[in-house]
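Following: one structure in structure tokens, then a few remarks.
The other protein chains are all here in position, but one chain of the complex has been omitted.
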Amino acid sequence: MSNIITDETIEYVSILAKLDLSEEEREQAKKDMGSMLDYIDKLNELNTQGVEPMSHIFPVNNVFREDVLENGDDRDNLLSNAPQKKDGCYKVPKTVE
Amino acid sequence: MKQYEMVIGLEVHVELATKTKIFCSCTTQFGGSPNTHTCPVCTGMPGSLPVLNKQVVEYAMAVGIATNCDITRYSKFDRKNYFYPDNPQNYQISQLYLPICRNGYVEIETQSGTKKIGIHEIHMEEDAGKLIHDEWEDCTLVDYNRSGVPLIEIVSEPDLRSAQEVITYLEKLRLLIQYLGASDCKLNEGSMRADVNLSIRPVGAQEYGTRTEMKNLNSFKAISRAIEAEKLRQIELIEEGKTVIQETRRWDDNKEYSYAMRSKEDAQDYRYFPDPDLAPVVVTQEWVDSILNRQPEFRDAKIKRYIEDFKIPEYDAQIITSSKHLADIFEETVELSGQPKEASNWIMVETMHILKVREMEPEKVSFSPSNLAKLIKLIESGKINRTVAKEVFEVIFDKDMDPEKYVEENGLIMESDEGALKEIIQKIVDANPKSVEDFHGGKEKALGFLVGQAMKETKGKANPALINKILKEILMH
């Protein structure tokens, strides 16, 4: 394996991804990510110099809506899936210390 | 001690005055019960997709043109990924790689003359929801009414050197944007917010020091205080041989103190990438031209026109145009009343007086020009005198009352019935023989006293000129 994924990398990526991996998952993730990156490194065989990265497949531009009000109050419907709610709000653990 | 100078760059967020949000057709109206201005898109429901509001692009371009920016011909939206509950998708749709405007500047007046402040870029993005901290249950409540309200972020170059320059620059931006109608720029409602990037360096140095970013600045005063405090904090660190850490700090204006916002869970790696759900924005020259043609008359042009067309002093023109809102009221009042001088007086004297006493922002003025115009006409036609007019104006200012109705209902129409007045004045003359004597003895002051008595008797609504005339007639007889 040419891509060695360190504990620090896994720790860092799991902070970004908000995932809490068990010791076992962590080891597996190191292996998986290493071998995936080895595989992905195959792309380096390709000379892509001067090739524009293609994020959108079709040259469709300027897709707009007009500034017209269409939506009304749909709170109860939208809140119906909230794990916890209070006073018409989504309730979460406190965000400030 | 060494002399230090500050190097300041600003990131100014401005909420645009569109009717609907940037990516869905929910209202942008301020306030409202929590989550009543939301839909699947702005609450990040699975499967929902954003569609760009065209007006957002037009406002952003208008601000870019007004700040001498290049308009990017091929611009895209990127996702900024970070977890926080005010951000329902856990990514904010913003622009990193290809923002809509770049390389502009605005000019500000400083003690040492005109100075150009560079605009690095202006990009479009969505606002986040509001977090309400519930003291009772020790939890946080999330309201997504603001989620998806369109913002532009105006990023300046690090060209500012003092708190005064920062305030001047912000005032300039605010006026410009208000004139464009692109935002009301209310700091207290959060429709204009500034983050301050600040570093210090010894005077004369070329290199920049390490900067910090200060957030949560809700007023010009807070901005000034935060800048001064951060300057001192950084100087102290350096003088003590310590280093400034590049970090984001939150300003607490009550404690006049800032603290670092870092935590282990904030990696500050936003993993920006082009949003696959949104199409690129392509701007043609025709589109730029059409925005350019629709640009409004800005402040300098207004001042010139007021002086030339309305013949009002430059000082007055400057005060009135210092708020687009006041200028709008003024111009419409002139239009309706045909009396620029009068209209200007009511704004310069009475309006400014009330604003000062009540510590109000000019933007809060809510009376309609038509009522002020009616008031001016009531005076012009002699139906009320100036004393009454001042009283009526306060009612207009507070309740936007129709002055014609008000004076009618309160019996404030000027007493111009000569017969009735004569009777009143005769009584006053009879009751004040001493004053009559003094008058005849050459004491002009006595006349003033008698006029005052008559005004008092008529509860201020008599025509003062008429009182003078009648009084003199009686006394000379």
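Chains here go by letter, A and B, matching the order in which they are written, and residues are numbered from 1 within each.
Note that a contact is a pair of C-beta atoms (placed from the backbone, for glycine too) under 8 Å apart; a residue touches a chain by one contact, two chains touch by 3 or more.
One rule holds for everything that comes next: contacts and distances are computed from a predicted model.
A.B. asks: Given the options "Anti-sigma factor antagonist", "Inner membrane ABC transporter permease protein YdcV", "Glutamyl-tRNA(Gln) amidotransferase subunit A" or "Cytochrome C oxidase subunit IV", which would UniProt use as the protein name of the unshown chain?
C.D. replies: Of the names offered in "Anti-sigma factor antagonist", "Inner membrane ABC transporter permease protein YdcV", "Glutamyl-tRNA(Gln) amidotransferase subunit A" or "Cytochrome C oxidase subunit IV", the one UniProt assigns to the missing chain is "Glutamyl-tRNA(Gln) amidotransferase subunit A".
A.B. asks: Touching the absent chain in the whole complex: find that residue among B:108, B:124, B:279 or B:372.
C.D. replies: Final answer for the missing-chain contact: B:279.
A.B. asks: Which residue among B:70, B:109, B:252 or B:269 touches the omitted chain?
C.D. replies: The single option touching the absent chain is B:269.
A.B. asks: With the missing chain put back, which residues of subunit B would touch it? List them for me.
C.D. replies: Touch set of subunit B with respect to the missing chain: 40, 43-52, 79, 81, 83, 85, 88-91, 140, 142, 265, 269, 271-273, 276-279.
A.B. asks: Taking the full complex into account, what residues of subunit A touch the chain not shown?
C.D. replies: So the residues of subunit A touching the unseen chain are 9-10, 12-14, 16-21, 25, 28-29, 32-33, 35-37, 39-46, 48, 51-58, 60, 63, 65, 74, 77-78, 80-84, 90, 92-95.
Assume only the chains that are shown with their structure count from here on.
A.B. asks: Let me have the rounded angstrom distance from the C-alpha centre of subunit A over to the C-alpha centre of subunit B, please.
C.D. replies: Computed from C-alpha means, the inter-chain centre distance equals 39 Å.
A.B. asks: Where on subunit B is subunit A touching in the complex?
C.D. replies: Its residues touching subunit A are 18-20, 24-27, 33-40, 43, 45, 51-57, 76, 81, 83-85, 131-134, 137-144, 264-265, 267, 269, 271, 273-274, 276, 278-282.
A.B. asks: Going by the contact rule at the top, pick out the subunit A residues touching subunit B in the complex.
C.D. replies: Subunit A residues touching subunit B: 12, 15-16, 18, 55-56, 60-71, 73-75, 78-79, 86-96.
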